[in-house]
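All protein chains of the complex are present and in place, except for one that has been dropped.
In this document, chain identifiers A and B correspond to the written order of the chains, with residue numbering beginning at 1 in each.
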Amino acid sequence: MTGAARPPANPLWRTRSPLLPPGARSRAAHLLTAAAARGVFELPCCTGCGRFAWPIPEACPDCLATVALSPAPRGARVIAATTAEVPADPYFRQRAPWRVGLVAMDCGPQALVHLDPGAGAGDAVRMTLVLDRAGQAVLHAGPEGGDMQADPQWREMTADPAGRRVLITDARHVAVLPLARALAGAGAAAIHLGVPEAWKPLPARAAFEALPGVRLVGLDVTSDRSVTDLAADLAGRVEIVVNTTDLPRPGGLMAPAAQGDARAMHDSVALGMLRLARAFGPAMAARGADGERGAVAWVNLLSVLARAHPPGWAGYAAAHAAGLSMAQALRADLASGGVRVVTVLTGPTEDDAFQTLDPPHVTGRAVADAILNALRRGLEEVVVGDVARDLVARLEKNPKAVERDLARGGLA
Amino acid sequence: MGLPRGYDGVVLAVPVTVPYVRHSPRPAQWWVGQALAALARGAGLSHRDFDGLSVASFTLGPDTTIGLTQHFGLSPRYVDFLPLGGVSGIAALRRAARAVQAGDADVVACIAADANGPQSFRRSLEQFSRASQDAVYPYGAGGPNVSFALIAQAFMADAGLSRADVGRIAVAQRTNGALNPAALLRGPMTLDGYLGARPIAPPIHLFDCVMPCAGAEAFLVLREETARAQGLPFVRLTAAIERHNGFPDDQVMLRGGWVRDVGTLWSQAGVAPGAVDLVQTYDDYPFVCAMQLADLGFCDRRELPAFLAQRDLTVAGDLPHNTSGGQLSAGQAGCAGGFLGLVEAMRQLMRVAGTRQVARARRALVSGFGMIVFDRGLGSGAAVLEAA
Partner (left out) sequence: MIWPAGGWHDRGFAMSGVLASLAHALDRGTVRLVDLTQTLTEDFPTIVLPPEFAPSAPVRIERLSHYDAAGPAWYWNNLSFGEHTGTHLDAPAHWFTGRDHAQGTVDTMRLASMLAPACVIDCSAGVAADDDFLLTRPMLEAWEAAHGAITPGAWVLMRSGWSARRGAAYANLREDGAHTPGPDPQAIRWLVHERGIAGFGTESIGTDAGQAGQFDPPYPAHHHLHGAGRHGLQCLTNLHLLPPRGAMLMAAPLKVHQGSGSPLRVLALIEETVV
């Protein structure tokens, strides 16, 4: 069912410039950013006595030992709740009244939180660490079992596709048919699917055209002209971009076609992102606060091989590593508009190209679900599939061990 | 442990208010200079004769008190810098009194001064504290209004106070403030007007909020014999307490640090709790005045509704409270708001309060409070003054 499109901004009014909530934080508080980016709930906890603290101190107020992030129970009780009717800060003033609560966390400390309108003094609530529009971690609290998507303050910080227009860059990716289905089911108002080299057959064409709200458009991210032409049409008319561009070609450095393949993959994955960023980025950043039709998110779907590089996929891994770096730059560039840039790292998918890698492979459906989840929860860093999660965990422990392991072949 | 030493031989003189202005391009240093000049004039001395300088300010940056010594040509034996907001006055007084008592200084100028340009308030919020930056501003709670609204909800619910109960405090203060020619807000206020005022962050509405402005307040702390030698009227300090982060394990602020030391206060003062002729509390916000009245021994917290209904808080009433109209009428000139009650108490006890003079003014209680960096005001203090 096509979602009803959000109402367009009045074309006679100046586009509202994006404002951001206060973004300054102490260095220690940036630990929370990493947790919120991944969607985990971890709070400052003393490594000596185990006491939780809030805000994050430089030493435990009880025993002065070091404080680090630790998984924490999410429950809390509301002590008091109010609305800021006339906030001093321009971002919140634009969005006033803004609901705030003081809660007593089950794990001990008190905290100010963004409070769901369904929760009041005395209520039990469930807390979430979420990234606000400035990309900084904040606490949100809502009734246990409640629907966070119904809280306008939650929706302001996240990128629910309902009523929004989406551009997916490459319909040929194995995740795109399930993603288009999921977005249509989530109520996206329009789904533009880029088709590179439209003169080549597109096997899922009929399935795409059967979905409501879907429009196939020519888009080749290796062509400046193709990207700028489409941006001229769409950059002001999409709220979410999902970059699914990929060109999986196995082969190590010495493989026969390595050079041409490496160039093509780099041009597609890394420079393709650059072209998309230059063509769509400025318009999206400027439209970050454009009423109901403000740009909200840009998802880059990359391979986990961007971080863990098996030598048998040298060119592919290098292209994705370059793409990952570009994605980080794009995140900084779109930050001024409050547009959330999401990195989704997936293990090898069910695409034929990865058949030489051992299972389990990630289904297109799993990737699609991960993208939907990231948009709805405002996540920034997503890892999809057991293989990818395992690699990322091992990298965090000992990257050198991962390098040696992968050199032996496979991804184990 | 016994009581702390008394403050024998130490007195306060020369109450100074540099008239407040809503917005001023003048920096805090200018206001300090004006206060210094007024103190010197009032004392019949040169400001260079002050051998102690204590300054409370939020907008002196990047300077602190030491820079002002050269700026204004003093060579003090004692300097203090107290950016402590509403508890600045009590804190400045306690330290200066001990220095004078011990002979480390003879005449200490205690000054609170703050500038207020159009952007000052918002900018000062942004740099107020690390805890605010990490855990308050990102929630739309910039400025103390929201944080105190949350405390107010819990406090008023626990004490059984309605907005109308608390409104009595605000209305009585505005009645007093009408008699203060220096007050910036002097229009009459009714309880209906208070209740119907624009909501800021419920239950805080417009007339619960002080108006930031630029200004300065000041006084001298000196030995009684020096005051007599100069022919200066003075008041005595008989008791003073101070406590910061008084109840860290309280989930929400239902009581302030005064509760921990209130026994010491009245024992030092040598009188029963509440045996004063007038009270100056820190009135940012009126519900905090109620908290101070309870915590300083006037009644139990849960008795506050009845207490407020029975007492007349105007200058002509049975418990004159915030007799100059408080900050709610005068305006809040930054840290000067923490001196305002002390300076007004001095005027009342010295019988120079003009048309708002309380008839019987022998003993006054002054309370200070402030410095909310996260979820509660950290600073609290109180002093008992007596007429000479």
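Just so it is clear, a residue touches a chain if its C-beta (ideal position, glycine included) is under 8 Å from a C-beta of that chain, and two chains touch if they have at least 3 such contacts.
Nothing here was measured: the structure is a model prediction, and the numbers come from that model.
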*Taking the whole complex into account, name the chains on display that the unshown chain touches.*
A
_Among A:Thr82, A:Thr222 or A:Thr349, residue touching the chain not depicted_ = A:Thr222
_For the chain not shown, which residue from A:Ala124, A:Leu211, A:Ala264 or A:Leu395 touches it across the whole complex?_
A:Ala264
*In the complete complex, which positions of subunit A touch the hidden chain?*
197-201, 218, 220, 222-226, 249, 256-257, 259-261, 263-264, 353
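Just so it is clear, only the chains that are shown with their structure count from here on.
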*Whole-Å distance, subunit A centre to subunit B centre, using C-alpha means?*
50
*asked:* With touch defined as at the start, can you tell me which subunit B residues reach subunit A in the complex?
replied: 121-122, 125-126, 130-131, 133-143, 145-147, 149-154, 157, 198-204, 248, 251-252, 374-375
_Residue numbers of subunit A touching subunit B in their complex, please._
21-22, 24-26, 29, 54-56, 61, 79-89, 92, 95-96, 98, 100-102, 104, 110-114, 121, 132, 134, 136, 138-139
